[in-house]
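Up next is subunit A:
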Amino acid sequence: MVDDHLLSIVLIAPAAFAVVLLPIPRRWRKVHRVLTIIASSLMFAFSLRLWTAFDADEPGFQLAERLPWIPQLGISYHIAVDGISILLVLLTTLLLPVVVLAAWRLNIEHIKSLHISLLLLTTGMIGTFVAVDLFLFYVVWEITLIPMYFIIGVWGGPRRIYAAVKFFIFTMVGSVLMLVAVLYLAWFHHLQTGAWSYDYTELLTTAPLLPVTGGLLAPGLLVFAAFGLAFAIKVPVFPFHTWLPDAHVEAPTTGSVILAGVLLKMGAYGFLRFNRGLLPAAWEACVPLLTALAVVGIIYGALVAMVQADVKKLVAYSSVSHMGFVMLGLAAGGQAATQGAILQMVNHGLSTGGLFLLVGMLYQRRHTRMIADFGGLAHEMPVFTGVFLIVTLSSIGLPGLNGFVGEFLILAGSWSRAPVAVALAGLGIILGAVYMLWTVQRVFWGPLANEANRLLPDLTVRELFVMLPLLVLIVWIGVHPGTFLSPTEAAVRLLLGR
Partner candidate 1 sequence: MPSPIHTDLLAVAPQVILTLAAGLLLLIEAFLPGLRRALSELGMLAVAGAAWARLALPTPGLVWSGTLRVDELAAFVDLYILAALFLTLWMAGPFLRRNDSERGEFYVLALFAAVGAMVMASAVNLLTVFLGLELLSIPLYVLNAFFRRSVISLEAGLKYFVVGAFASAFVLYGMALLYGATASTDLAVIVAVIAAGAALDPLVAIGLAMVVAGLAFKLAVVPAHAWAPDVYQGSPTPVTAFLSVVPKGAALIVLLRLAEGMDLARLSAGWVVAIAGMAVASQTLGNLIALVQRDVKRMLAYSGIAHMGYALVAVLVGGPDGASAVLVYLVAYTFMNMGAFAALALLSERDDRPHLIRDLEGQGYHRQLAALTLTTCLFSLAGMPPFVGFTAKFAVFRAAVNHGFVWLAVVGVANSLLSAAYYLRVIYALYMKPLPERAPELQPSLPIAATATVAALGVLALGLYPTALLDAAAAVITSITR
Partner candidate 2 sequence: MTAELVPIPFTWVLALSAVLFAIGTLGVMLRRNAIAIFLSLEVMLNSANLAFAAFAYRFGAVHVAAAAALDGQIFIFFVIAVAAAEATVGLALFIALYRLRETIDVDRFNILRW
């Protein structure tokens, strides 16, 4: 019974639990915290069951569930996972308990609402990764906006409203056009087959037939652009990235971690699943553009990160740079590069998520994120420094840690197709080391610059437990990435083979 509906449970359980939280009085803060942590851990356990039930050799969708939803229009509640999405589902369920635990001691107002938002957001995010029906995909894609809007806007920093609205509107700019594209695809499917369907597996037979020749206004290219814009904003691809620094800076740690860890992946995932999967011809036509944007993003993000004074903003821009690598891997499009890009999504979730968690811990102690306010913390907080250093090294792609494997596959896989792009992306690696190490130096090394930082408490046991899963995975993926690469192998082969 449980195994038959495993995916549905993983998808619906967070939302259902949010409803359970609703009647509990908001004054019972502890109860909310304990219940949420238990629930999110349970969800993670379920997703581990999902992982074991998953068959890595099966390239297509599996563990599928399909129920009619709006049968008249060919819309169904169709969810499934394949090798591409399973990792992202796991990443999502892993980060949920982590952020809940990270926010444990914070004196946050409206903790109940925060947890409800988080849980609803989780359903939306998982839904995005498991939806096979495009209508369902659009619905869950949009749903994620609402809780995230609240998370940024209610629990954020001083300019939170601006950031929240910017986040919402930016994302919506892309997604509204995507709706038209989805409708168009369904109409085209009807034109070709006489049946209405929004199902990915069925649209796969007709969407590639959309003409892409005949100038920029060819339907195939327009649909591609509509999907592409939605995803490019989410990723974010230069020049659609300016919502990200604001959102990250203003969002509470919880929001930043989820935002960087999962939400950005929705864009890259969409590119791979829909732009690449449904519209291969248009993809081919756009590869130079995508490659160029990816490379620009890598270097540009790194450059701008270099001159930031606020650690969070720095990490935010570094996300632009790192997601550029993912886009490069997808654009290059070979088996290895694509698998690398998927792995890199996970890597970025772990390392950037980890950095945001750490910055949050620092902020909790000092109520500032300005690099200039720190300096010489290593002596006061050695363990914190060590953990920060490891995550930093993961982020700048030190071999033996996770970041390297992703970057290696992306760049090695792209080399034969775009050596210049790879070389330029390599500059991004150098700049990555520059800004991250420079940050480490200004925050941790040197003499204690600010008396306020004296005797800052080191990492607590709880905080260590927050970081531990991330650290374990950072090393695990770095040393034995096969665990996480092999599930993607068959699915990517299938997707690229079409």
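Inclusion criterion for the candidates: all candidates are chains of the complex that A comes from, given by their letters.
Here is the rule we go by: a residue touches a chain if its C-beta (ideal position, glycine included) is under 8 Å from a C-beta of that chain, and two chains touch if they have at least 3 such contacts; residues count from 1.
Fair warning: this is a prediction, and the values are worked out from it, not measured in the lab.
Undergrad: Of 1 or 2, which one touches subunit A within the complex?
TA: 1
Undergrad: Show which residues of subunit A lie in contact with candidate 1 when the two form their complex.
TA: Within the complex, subunit A contacts candidate 1 at residues 69-73, 110, 135, 138-140, 142-143, 145-146, 149-150, 153-154, 160-161, 164-165, 168-169, 172-173, 176-177, 179-180, 183-184, 186-187, 190.
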